[in-house]
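All protein chains of the complex are present and in place, except for one that has been dropped.
Let's look at chain A:
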Amino acid sequence: MEKELKYVDMVEQPIAMHPKKFALWLFLVTVVMIFAALTSAYIVRQSEGNWLEYDLPTIFWYSSGIVVLSSLFLQYAYSAAKKDNLVGLRSGLSLAVLFGVAFLVSQWYSWVALVDENVFFVGNPSGSFLYVFTGLHAVHLISGVIFLIIVLISTYRYKVHSKSMDTLEMATTFWHFLAALWLYLFMFLLLNH
């Protein structure tokens, strides 16, 4: 049994992926683990009672729409870059950045809405958790915006095109991931509220 295992595939180059893209995926795993930890902490804490009930800000629905649109724009930019459509690439990327910033602004207003509801960062953990989720997600999203801006600048130096897609591809992966992460958080809050 063991002997068979040893010699089956002789000298072949092992399958390899672009190391940086692979590392990005591993980084995403760590982000997933952070939010998995926080959301499970939320459930564990919620089950213990003494839990403040309040309405989720309705603005979350708008911010979810915005972040999805932003992702779609970036996907458009990605396919434009594949076809060497530089104008489409730049406009798609710019719109994605713009909507990303708009998302951050709408998240800010969700905090304003929470404060209006008398739900503060300091107080019952049920409110604090919401600030931590949105805040930590926003921190990641800011890093994503910076990443997108860097890619946008490099398009003006003609460094992104159909034969040099790696950076854009990584930015797209990260951006879609952040959008999906927000949708997960939002759904989680809707279901466990």
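As a working rule, a residue touches a chain if its C-beta (ideal position, glycine included) is under 8 Å from a C-beta of that chain, and two chains touch if they have at least 3 such contacts; residues count from 1.
Rule of thumb we're sticking to: contacts and distances are computed from a predicted model.
Peer 1: For the chain not present in this complex, what protein name does its UniProt entry give, out of "protein-glutamate O-methyltransferase", "Transport permease protein", "Peptide ABC transporter substrate-binding protein" or "Cytochrome c oxidase subunit 1"?
Peer 2: Answer from the record: the omitted chain is "Cytochrome c oxidase subunit 1".
Peer 1: Of A:Leu38, A:Val68 or A:Ile149, which one is in contact with the hidden chain?
Peer 2: Missing-chain contact among the listed residues: A:Leu38.
Peer 1: Could you please point out the chain A residues that touch the chain left off the display?
Peer 2: 1-14, 16-17, 19-20, 22-23, 26-27, 29-31, 33-34, 36-38, 41, 44-45, 48, 50-52, 121-126, 128-129, 132, 136
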